[in-house]
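As C-alpha coordinates, the structure follows; a few thoughts come after it.
Each chain you see keeps its place in the complex, though not every chain is here.
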Amino acid sequence: MPLIKVHIRKGRSEAEVELLLDTMHEVMLSAFNVPERDRYQLVFEHEASHFRALDTGLGFERTSKFVLIEMVSRPRPRSEKLAFYQGLAARLESECGISPSDIMVSFVENADEDWSFGAGVAQFVTGEL
Amino acid sequence: MPLIKVHIRKGRSEAEVELLLDTMHEVMLSAFNVPERDRYQLVFEHEASHFRALDTGLGFERTSKFVLIEMVSRPRPRSEKLAFYQGLAARLESECGISPSDIMVSFVENADEDWSFGAGVAQFVTGEL
(Lines give C-alpha, C1' and ligand atoms only; values in the text may rest on other atoms or scores of the structure.)
Protein backbone atom coordinates (compact mmCIF):
# COMPACT_ATOMS: atom_id res chain seq x y z
CA MET A 1 0.00 0.00 0.00
CA PRO A 2 -0.40 2.31 -1.79
CA LEU A 3 -1.62 0.35 -4.77
CA ILE A 4 -0.39 2.06 -7.93
CA LYS A 5 -2.02 1.66 -11.33
CA VAL A 6 0.04 3.12 -14.16
CA HIS A 7 -1.54 3.90 -17.51
CA ILE A 8 0.75 4.41 -20.49
CA ARG A 9 0.56 4.30 -24.27
CA LYS A 10 1.73 1.17 -26.06
CA GLY A 11 5.23 1.36 -27.46
CA ARG A 12 7.61 1.58 -24.53
CA SER A 13 10.33 -1.07 -24.23
CA GLU A 14 10.49 -3.49 -21.30
CA ALA A 15 13.49 -1.57 -20.00
CA GLU A 16 11.62 1.73 -20.15
CA VAL A 17 8.67 0.28 -18.24
CA GLU A 18 10.98 -1.18 -15.63
CA LEU A 19 12.82 2.11 -15.15
CA LEU A 20 9.50 3.94 -14.87
CA LEU A 21 8.28 1.56 -12.16
CA ASP A 22 11.56 1.58 -10.26
CA THR A 23 11.70 5.37 -10.29
CA MET A 24 8.08 5.69 -9.16
CA HIS A 25 8.77 3.30 -6.34
CA GLU A 26 11.72 5.35 -5.14
CA VAL A 27 9.66 8.55 -5.22
CA MET A 28 6.88 6.80 -3.32
CA LEU A 29 9.26 5.53 -0.64
CA SER A 30 10.65 8.98 -0.19
CA ALA A 31 7.30 10.82 -0.07
CA PHE A 32 5.31 8.38 2.05
CA ASN A 33 7.79 6.82 4.45
CA VAL A 34 6.65 3.23 3.82
CA PRO A 35 8.69 -0.01 3.93
CA GLU A 36 10.98 -0.79 1.00
CA ARG A 37 8.92 -3.87 0.13
CA ASP A 38 5.64 -1.93 0.10
CA ARG A 39 5.47 -2.22 -3.66
CA TYR A 40 2.25 -2.91 -5.54
CA GLN A 41 2.30 -1.71 -9.13
CA LEU A 42 0.13 -2.55 -12.11
CA VAL A 43 0.86 -1.30 -15.64
CA PHE A 44 -1.80 -0.92 -18.32
CA GLU A 45 -0.78 -0.22 -21.92
CA HIS A 46 -3.34 1.48 -24.11
CA GLU A 47 -3.75 2.37 -27.77
CA ALA A 48 -4.05 6.12 -28.36
CA SER A 49 -7.68 5.66 -29.37
CA HIS A 50 -8.40 4.11 -25.97
CA PHE A 51 -6.51 6.63 -23.87
CA ARG A 52 -7.78 10.19 -24.16
CA ALA A 53 -6.24 12.87 -22.03
CA LEU A 54 -6.60 16.60 -22.62
CA ASP A 55 -5.58 19.32 -20.16
CA THR A 56 -8.66 21.02 -18.61
CA GLY A 57 -7.45 24.20 -20.28
CA LEU A 58 -4.19 24.29 -18.34
CA GLY A 59 -2.08 24.53 -21.49
CA PHE A 60 -0.27 21.20 -21.26
CA GLU A 61 0.82 19.59 -24.52
CA ARG A 62 0.35 15.86 -23.94
CA THR A 63 2.66 13.54 -25.89
CA SER A 64 2.83 9.80 -26.47
CA LYS A 65 4.85 9.60 -23.23
CA PHE A 66 1.86 10.72 -21.15
CA VAL A 67 1.52 8.77 -17.88
CA LEU A 68 -1.66 8.63 -15.79
CA ILE A 69 -1.11 7.27 -12.29
CA GLU A 70 -3.97 6.05 -10.10
CA MET A 71 -3.14 5.65 -6.42
CA VAL A 72 -5.21 3.80 -3.80
CA SER A 73 -4.02 4.57 -0.29
CA ARG A 74 -4.99 4.95 3.31
CA PRO A 75 -5.39 8.64 4.16
CA ARG A 76 -2.17 10.64 3.86
CA PRO A 77 -1.39 14.24 4.76
CA ARG A 78 -1.80 16.77 2.00
CA SER A 79 1.87 17.66 2.36
CA GLU A 80 2.91 14.10 1.47
CA LYS A 81 0.75 14.06 -1.64
CA LEU A 82 2.14 17.39 -2.79
CA ALA A 83 5.68 16.11 -2.19
CA PHE A 84 4.83 13.01 -4.19
CA TYR A 85 3.59 15.03 -7.18
CA GLN A 86 6.68 17.21 -7.08
CA GLY A 87 9.04 14.25 -6.68
CA LEU A 88 7.43 12.37 -9.54
CA ALA A 89 7.71 15.34 -11.86
CA ALA A 90 11.38 15.85 -11.01
CA ARG A 91 12.50 12.23 -11.07
CA LEU A 92 10.48 11.01 -14.05
CA GLU A 93 11.92 13.88 -16.03
CA SER A 94 15.53 13.34 -14.98
CA GLU A 95 15.48 9.51 -14.98
CA CYS A 96 12.94 8.64 -17.67
CA GLY A 97 12.84 11.67 -19.92
CA ILE A 98 9.15 12.29 -19.28
CA SER A 99 8.09 15.93 -19.20
CA PRO A 100 6.24 17.11 -16.07
CA SER A 101 3.45 18.18 -18.41
CA ASP A 102 2.97 14.49 -19.27
CA ILE A 103 2.40 13.29 -15.69
CA MET A 104 -1.07 13.12 -14.16
CA VAL A 105 -1.99 11.61 -10.78
CA SER A 106 -5.31 10.75 -9.12
CA PHE A 107 -5.61 9.47 -5.53
CA VAL A 108 -8.45 7.54 -3.91
CA GLU A 109 -8.38 6.90 -0.18
CA ASN A 110 -9.62 4.05 1.94
CA ALA A 111 -9.20 2.79 5.53
CA ASP A 112 -7.23 0.31 7.64
CA GLU A 113 -9.80 -2.44 7.33
CA ASP A 114 -9.80 -2.10 3.54
CA TRP A 115 -6.51 -3.94 3.02
CA SER A 116 -5.60 -7.59 3.22
CA PHE A 117 -2.06 -8.33 2.05
CA GLY A 118 -2.41 -12.09 2.39
CA ALA A 119 -3.26 -14.92 4.79
CA GLY A 120 -6.93 -13.89 4.92
CA VAL A 121 -6.45 -11.12 7.47
CA ALA A 122 -6.37 -7.31 7.52
CA GLN A 123 -2.84 -6.52 8.64
CA PHE A 124 -3.56 -2.90 9.58
CA VAL A 125 -6.30 -4.18 11.89
CA THR A 126 -4.38 -7.07 13.45
CA GLY A 127 -1.47 -4.76 14.18
CA GLU A 128 0.99 -6.67 12.00
CA LEU A 129 1.37 -3.42 10.05
CA MET B 1 -11.51 15.36 -13.91
CA PRO B 2 -13.58 13.28 -13.69
CA LEU B 3 -11.44 10.36 -14.75
CA ILE B 4 -13.59 7.94 -16.73
CA LYS B 5 -12.78 4.24 -17.17
CA VAL B 6 -14.97 2.54 -19.75
CA HIS B 7 -15.29 -1.24 -19.83
CA ILE B 8 -16.67 -2.85 -22.97
CA ARG B 9 -16.65 -6.22 -24.66
CA LYS B 10 -14.19 -6.84 -27.49
CA GLY B 11 -15.64 -6.47 -30.94
CA ARG B 12 -16.55 -2.82 -31.40
CA SER B 13 -15.01 -0.93 -34.33
CA GLU B 14 -12.68 2.03 -33.82
CA ALA B 15 -15.46 4.31 -35.03
CA GLU B 16 -17.91 2.86 -32.51
CA VAL B 17 -15.47 3.36 -29.66
CA GLU B 18 -14.80 6.91 -30.75
CA LEU B 19 -18.50 7.74 -30.97
CA LEU B 20 -19.04 6.20 -27.53
CA LEU B 21 -16.28 8.32 -25.99
CA ASP B 22 -17.38 11.51 -27.74
CA THR B 23 -20.97 11.03 -26.65
CA MET B 24 -19.99 10.30 -23.06
CA HIS B 25 -17.87 13.41 -23.02
CA GLU B 26 -20.77 15.56 -24.20
CA VAL B 27 -23.06 14.09 -21.54
CA MET B 28 -20.39 14.70 -18.92
CA LEU B 29 -19.90 18.32 -19.95
CA SER B 30 -23.61 18.90 -19.77
CA ALA B 31 -24.16 17.19 -16.39
CA PHE B 32 -21.10 18.48 -14.53
CA ASN B 33 -20.42 21.93 -15.90
CA VAL B 34 -16.68 21.32 -16.43
CA PRO B 35 -14.35 22.80 -19.07
CA GLU B 36 -14.52 21.41 -22.62
CA ARG B 37 -10.94 20.10 -22.34
CA ASP B 38 -11.63 18.29 -19.05
CA ARG B 39 -11.45 14.97 -20.83
CA TYR B 40 -9.74 11.93 -19.32
CA GLN B 41 -11.04 8.64 -20.71
CA LEU B 42 -9.62 5.13 -20.65
CA VAL B 43 -11.18 2.23 -22.54
CA PHE B 44 -10.71 -1.42 -21.56
CA GLU B 45 -11.86 -4.19 -23.90
CA HIS B 46 -12.65 -7.53 -22.32
CA GLU B 47 -13.49 -11.04 -23.45
CA ALA B 48 -16.92 -12.20 -22.28
CA SER B 49 -15.27 -14.71 -19.96
CA HIS B 50 -13.43 -11.85 -18.23
CA PHE B 51 -16.37 -9.47 -17.95
CA ARG B 52 -19.27 -10.80 -15.92
CA ALA B 53 -22.25 -8.58 -15.28
CA LEU B 54 -25.63 -9.77 -14.07
CA ASP B 55 -28.45 -7.52 -12.83
CA THR B 56 -28.92 -7.83 -9.04
CA GLY B 57 -32.38 -9.15 -9.81
CA LEU B 58 -33.52 -5.95 -11.51
CA GLY B 59 -34.61 -7.75 -14.66
CA PHE B 60 -32.08 -6.27 -17.10
CA GLU B 61 -31.06 -8.39 -20.08
CA ARG B 62 -27.40 -7.60 -20.61
CA THR B 63 -26.11 -7.93 -24.17
CA SER B 64 -22.68 -7.86 -25.81
CA LYS B 65 -23.07 -4.06 -25.96
CA PHE B 66 -22.99 -3.76 -22.16
CA VAL B 67 -20.93 -0.80 -20.92
CA LEU B 68 -19.61 -0.43 -17.38
CA ILE B 69 -18.38 3.07 -16.57
CA GLU B 70 -16.17 3.83 -13.59
CA MET B 71 -15.95 7.50 -12.60
CA VAL B 72 -13.39 9.07 -10.25
CA SER B 73 -14.39 12.60 -9.29
CA ARG B 74 -14.27 15.26 -6.63
CA PRO B 75 -17.56 15.31 -4.71
CA ARG B 76 -20.55 16.27 -6.83
CA PRO B 77 -24.17 16.94 -5.89
CA ARG B 78 -26.52 13.99 -6.07
CA SER B 79 -28.61 15.89 -8.61
CA GLU B 80 -25.65 16.07 -11.02
CA LYS B 81 -24.99 12.35 -10.76
CA LEU B 82 -28.64 11.54 -11.40
CA ALA B 83 -28.64 13.87 -14.40
CA PHE B 84 -25.51 12.14 -15.67
CA TYR B 85 -27.10 8.69 -15.45
CA GLN B 86 -30.21 9.93 -17.23
CA GLY B 87 -28.24 11.76 -19.89
CA LEU B 88 -26.01 8.76 -20.57
CA ALA B 89 -29.00 6.45 -20.97
CA ALA B 90 -30.72 8.84 -23.38
CA ARG B 91 -27.70 9.79 -25.47
CA LEU B 92 -25.97 6.40 -25.66
CA GLU B 93 -29.25 4.95 -26.89
CA SER B 94 -29.95 7.62 -29.48
CA GLU B 95 -26.35 8.13 -30.67
CA CYS B 96 -24.75 4.71 -30.18
CA GLY B 97 -27.65 2.27 -30.22
CA ILE B 98 -26.91 1.03 -26.68
CA SER B 99 -29.94 0.12 -24.63
CA PRO B 100 -30.30 1.85 -21.23
CA SER B 101 -30.42 -1.65 -19.73
CA ASP B 102 -26.83 -2.12 -20.94
CA ILE B 103 -25.38 0.91 -19.14
CA MET B 104 -23.95 0.66 -15.62
CA VAL B 105 -22.10 3.40 -13.73
CA SER B 106 -20.08 3.43 -10.50
CA PHE B 107 -18.63 6.60 -8.93
CA VAL B 108 -15.78 6.96 -6.46
CA GLU B 109 -15.07 10.36 -4.92
CA ASN B 110 -11.87 12.02 -3.80
CA ALA B 111 -10.69 15.53 -2.83
CA ASP B 112 -8.99 18.62 -4.21
CA GLU B 113 -5.53 17.53 -3.15
CA ASP B 114 -5.98 14.16 -4.87
CA TRP B 115 -5.43 15.48 -8.38
CA SER B 116 -2.32 16.57 -10.20
CA PHE B 117 -2.90 17.29 -13.89
CA GLY B 118 0.77 17.95 -14.66
CA ALA B 119 3.81 20.03 -13.72
CA GLY B 120 4.12 18.31 -10.35
CA VAL B 121 1.46 20.38 -8.61
CA ALA B 122 -2.14 19.95 -7.44
CA GLN B 123 -4.07 22.46 -9.51
CA PHE B 124 -7.18 22.46 -7.29
CA VAL B 125 -4.91 23.37 -4.36
CA THR B 126 -2.83 26.02 -6.10
CA GLY B 127 -5.98 27.71 -7.37
CA GLU B 128 -5.12 27.19 -11.04
CA LEU B 129 -8.37 25.25 -11.26
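Order of writing sets the chain letters: A and B. Residues in each chain are counted from 1.
The rule is simple: a contact is a pair of C-beta atoms (placed from the backbone, for glycine too) under 8 Å apart; a residue touches a chain by one contact, two chains touch by 3 or more.
Source: prediction; values computed, not measured.
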Copy number across the full structure, from 2 displayed chains: 3
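What we mean here is this: only the chains that are shown with their structure count from here on.
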Interchain centroid distance [CA atoms averaged], chain A/chain B, Å: 22
Chain A residues touching chain B - in the complex, by the definition given at the top: 7, 44, 46, 49-58, 60, 68, 70, 78, 81-82, 85-90, 100-109
Residue numbers on chain B that touch chain A, as the complex places them: 1, 3, 14, 17-18, 21, 34-45, 72, 108, 110, 113-123, 125, 128-129
